[in-house]
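Up next is chain A:
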Amino acid sequence: MSCKKDEVLAAVAKAKGKVPAVEIIDKGLAAGMNEVGVLFERGKLFLPHVMMAADAMSTGVAELEDEMAGSGASAKLGVIVNGTVEGDVHDIGKAIVSTMLQAAGFEVHDIGRDVPLQNFIDKIKETDADMVGLSALMTTTLQGQKEVVELLKENGLRDKVKVMVGGAPATDAWAKKIGADCYAENASEAVVKAKELLL
Partner candidate 1 sequence: MGMPIAHIMASGMTGIRAAGDLVARMQFDKNMRIGEAKDFVAKKLGVSTADLSDEYVMRELREELDIGVITSVPGCAKGIAAKMNIEKLLGIDINCCDKFREITG
Partner candidate 2 sequence: MATEYFLRMGDGQKIFMTKEDIRADIEAGSADAADLGDIPALTEDQMDKMLDIIISPGRIVGVEPGMEVPVTHDIGAIRIDGDQGNSGVGIPSSRLVGSMMHERAFGADTMELGHIDYSYKPVKPVISQECQTMEVCQQNMIIPMLYGAMPNMGLYYTPDGPFENPGDLMKAFKISEAQDSIFHAAEHGIRDMVWIMQRLQHVGCDGVNFDTIGAAGDGDMYASLNSIEALRKEFPGIYIEAGMAGELVLGMHGELEYDGTVLAGLWPHQQAPLIAKAGANVFGPVCNTNTSRTSAWNLGRSVTFMKAAVEASTIPCHVDMGMGVGGIPMLETPPIDAVTRASKAMVEIAGVDGI
């Protein structure tokens, strides 16, 4: 496994034409990204490595786009809007989740921190998102996650958009209570659960 773009591209070039593009992505690039995620969680790789790997993966996928177009397959796993709810300025955990989701092959729209709740709805509509990630690090701002779920219902989007919640005070029980689809304990779990819900 390598996080370096030149090495990843060389491996893609070697396999291209001999192995189906979907298989190169699934068993090569995506499998490598999963391994990067595991090593990040275990403190063996760090965010710069994850980003290098993500850059390498997206470039590698781009190299295979012509073959993908021919086969009718798509490399995009889904569209996710991710942000920290209004009143909460915590950014870092949410940014890591966005990074890991992006690295795993999702199209991620990170709309920042202290995000007015209506902005989540607007961005979901704009990007035709499949999932929304709602972060809150304080018990006082957790309520914002519930309010976004309510807004999704009011806008007729709830059945179409999956909801993931996270942040220190969020729990599985809280996710169930507010009608979210899942709670993720950390960034790698967010990737696993997003895949479970969207693939």
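In the analysis below, contacts are C-beta pairs under 8 Å (C-beta built on N, C-alpha and C of every residue); 3 or more make two chains touch, one makes a residue touch a chain; residues count from 1.
Selection rule: all candidates are chains of the complex that A comes from, given by their letters.
Source: prediction; values computed, not measured.
**Q** State which numbered option touches chain A in this complex: 1 or 2.
**A** Candidate in contact with chain A: 2, the rest do not touch it.
**Q** Would you pull the chain A residues touching candidate 2 in the complex into a rising list?
**A** Against candidate 2, chain A makes touches at 40, 42-49, 51-52, 54-55, 89-92, 95-96, 98-99, 102, 110, 138-140, 168-169, 171-174, 183, 185.
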